[in-house]
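Have a look at this one.
Note that one protein chain of the assembly has been removed; the remaining protein chains are unaltered in position.
As written, the chain order gives the labels A, B and C, with residue 1 at the start of each chain.
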Amino acid sequence: MKNCRTDLAIEAADLYNKNPDEVKKIDGVTVETDEIKGIKITHVEITNKNGEEAIGKKQGNYITIESPKIRDNDEDAIAATSQILADKLREILHLNKKSTVLAVGLGNWNVTPDALGPKVVSNLKVTRHLFEYVPEHIDENTRSVCAVSPGVLGITGIETSEIIKGITDMVKPDVIIAIDALASRKTNRISTTIQIADTGITPGSGIGNKRKGLDKDYLGVPVIAIGVPTVVDAATVANDAIELLIENIKMLSDKNSAMNKLADSFDIEHRYPLIKEVLTPYVGDLIVTPKEVDGIIEEVSLIIADAINDALFGSKAG
Amino acid sequence: MKNCRTDLAIEAADLYNKNPDEVKKIDGVTVETDEIKGIKITHVEITNKNGEEAIGKKQGNYITIESPKIRDNDEDAIAATSQILADKLREILHLNKKSTVLAVGLGNWNVTPDALGPKVVSNLKVTRHLFEYVPEHIDENTRSVCAVSPGVLGITGIETSEIIKGITDMVKPDVIIAIDALASRKTNRISTTIQIADTGITPGSGIGNKRKGLDKDYLGVPVIAIGVPTVVDAATVANDAIELLIENIKMLSDKNSAMNKLADSFDIEHRYPLIKEVLTPYVGDLIVTPKEVDGIIEEVSLIIADAINDALFGSKAG
Amino acid sequence: MKNCRTDLAIEAADLYNKNPDEVKKIDGVTVETDEIKGIKITHVEITNKNGEEAIGKKQGNYITIESPKIRDNDEDAIAATSQILADKLREILHLNKKSTVLAVGLGNWNVTPDALGPKVVSNLKVTRHLFEYVPEHIDENTRSVCAVSPGVLGITGIETSEIIKGITDMVKPDVIIAIDALASRKTNRISTTIQIADTGITPGSGIGNKRKGLDKDYLGVPVIAIGVPTVVDAATVANDAIELLIENIKMLSDKNSAMNKLADSFDIEHRYPLIKEVLTPYVGDLIVTPKEVDGIIEEVSLIIADAINDALFGSKAG
Partner (left out) sequence: MKNCRTDLAIEAADLYNKNPDEVKKIDGVTVETDEIKGIKITHVEITNKNGEEAIGKKQGNYITIESPKIRDNDEDAIAATSQILADKLREILHLNKKSTVLAVGLGNWNVTPDALGPKVVSNLKVTRHLFEYVPEHIDENTRSVCAVSPGVLGITGIETSEIIKGITDMVKPDVIIAIDALASRKTNRISTTIQIADTGITPGSGIGNKRKGLDKDYLGVPVIAIGVPTVVDAATVANDAIELLIENIKMLSDKNSAMNKLADSFDIEHRYPLIKEVLTPYVGDLIVTPKEVDGIIEEVSLIIADAINDALFGSKAG
């Protein structure tokens, strides 16, 4: 759960507000969308520097799966989402039979909405040790999978990327799958949007700017990141409420009126003191979650673990 | 964790916005305030019908302990708060040596911010069974204490007050202490304000209006309620942000201007659609909590359990 | 988890050591056995005083389901066991459409092998409150089910049967289903044997002899008990080892030799000091469990919850 306001590429790129036809025309960006059983799939590929600058993300593939019915515990939606995630993972992983996979559950297991990664990892099928200890029980289709939940800086005193670098150097996996809980800008994404990216996890600015990325540059191995929003910043909710009121005021007043100008004057910089006053003394650490977040994290972690097991072994064994 | 916007008498009565000197003049209301080591104690007593109507609460005693330094894990503040709570409990309980006490931990143990009551109860010293099974090990100063965590309606299918009524009829306690997590209107109250009331817990309106109260009327035994805010409704945060912006707009515009009137037009009824849009599709169930709510609940439940053990036994044994 | 050495009727009656043909001839006892997919089902019915004395149990039905493959996580065995348990429950419950059921999860949720009952209850479908609050969402086939986990005497200070009596008087169910973890005499029964009895739970001797039973006599409602062994007393293991050695010595020596007599002299009374020495200073509280007991309890509680949901609603919804 990073401190930035959004961890979702689809939000960062603001692909919704932009006209999709315009986005498709950008040199260095391809966008494909699909819809299966009410589940929307958006695949953005950024192929050159121009695309990087236009979208504001590193070159690579970003797949977003939006499945709002998961929230209602709709069994068909859950099965279909897991299936789509498995298929997309297979595409983006393109493993061969001998590939070793290291799964990494990021986040703090003591903080409910941040425990998604460790919970997914606890439901993964782990096989790497069997090759050494009981090779006679391994059939030729079994892949070598290992998995860790490294904890977070405040618990270990060690950068997560350092821990993973150390383990990677010992295990020498062919690919890393990192699972993380994200912050979103929109409450309706909580537990219903899944993002896959093959560019790893690049730490944000601010406090994180000394941090090493969980990516190929640092680890020497491709990193596939799977993320699910589990919270929205409380500041985001306050900001959205203010923004919406301003929009409404502007709609209701003449374009050049003093009122309209006053509304305009509450730009992000001038909104911040208001938000701060509403949330004092917490601001940064206040999060918005569904009341039932404990149960939601449980449910979503099973969907993701099933999909990873399926992608790696062609089965859902937990 | 009830669905109403605030469970705190001090907020309901809006004692802060009213001039304390004026409140003191109301017939049927007495207010005493005290401050010990930076901890503010407000004791409101409502003594007649007129007071009930003026404040909007049942006749009885309402004690609020505000201890903001708890949040910083300040050990002195924690010890002092626990001590004050123990003292106030002793005052309001006025037990004799033979009194039997039933402690009730309200709330849902599967929902972190609602688990306060069950967690407190799990740290209480329980002695009632010793009187029957090992009377030789009971000294004359030991009080008979028993404790239950009845769960919530959605888990049991039974009204909490019915469960407690059934147990009360069997156990015949002299007083009930009920511990509950509350919703507050202000984020700065989360985990730092403790409310004691000797009027029990009266269910709110709306869905709860068929519900029987956890109070002397229904149970036949006085009910001392201890509550701590652990969440703020997300809708409250959105509403507060809008309200603050409106106030700012009004301050910045002429009193009789169109702008001022427009701002005025966003009264609570007209704000609601905006709030709903910001929080869609969640509205009612979205809560705002500190990110570290798991640890905070743990900490506060120990403070309260220590205070209750102290009030009942004169010791802090868990 | 009671302190007596065995809670299983099938062990108490020692039906295995007796010749089944002889048991069947006892007046007041009927025995039926069945085997489905490797799962053994024994149905003992005791119909009169003579049967009670011969078997040492109250008049009523005792059904034992032995499913050793559950231990290996065999999915077919798990599904078949759950199905058989659901069928047997339907037979023994003979509910009509309007019957209200109260499920009771006995045991201490803080002690892993004793947490079976509460874990089962947490996976049951609960509907009783829906009849009052959302009657429009209830179809005619929905049964009214409610459920509690009352805790244990050491946690609450209240006899479990008193708590259940109080709740029963309020809720007025037509039948109670009580789920409990048992102690067995044989390690191979741990988590693989399920016992159903329609005689409720009668507390043992010793410390429990003042206790009121969880049965129709005290509660006024039939009580169906479901039990699963999760531990063996450590003293039982020590005793079994000694017994086996004595048997071996006797086999290896002449029937009338001094050796044979010496071996005979280590009857249960003379074995006890040896057992005590081996287990000092624990004796009564030392238990034997599989190392993976946490996972086993999780698994078995799902099997039982599925079966109860199936028996009550004709579905497995959790």
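Of note:
Note that a contact is a pair of C-beta atoms (placed from the backbone, for glycine too) under 8 Å apart; a residue touches a chain by one contact, two chains touch by 3 or more.
Here the structure is a predicted model, which is why all the values come from computation and not from measurement.
Every visible chain touched by the undisplayed chain in the complete complex is listed here: A, C.
Screening A:S149, A:T289 or A:N309 against the full complex identifies A:S149 as the residue touching the chain left out. Considering A:D74, A:E162, A:E277 or A:E299, the position touching the chain not shown turns out to be A:E162 (whole complex).
Touching residues on chain C toward the chain that is not drawn are 1, 68, 71, 110-114, 187-188, 190, 231, 234, 237-242, 244-246, 248-249, 252-253, 257-259, 262-263, 266, 271, 274-275, 277-282, 285-295. The omitted chain makes contact with chain A at the following residues, 110, 122, 126-130, 132-133, 144-151, 153-159, 162-163, 165-171, 207, 210.
Everything below uses one rule, namely that only the chains that are shown with their structure count from here on.
Because contacts link the chains only in sequence, without closing, their graph is best described as a line. Here the chain at the heart of the shown protein, by mean C-alpha position, is B.
If you average the CA atoms of chain A and of chain B, the two centres end up 37 Å from each other. Per-chain CA centroids place chain A at a distance of 46 Å from chain C. Of all residues in chain A, none touches two or more other chains.
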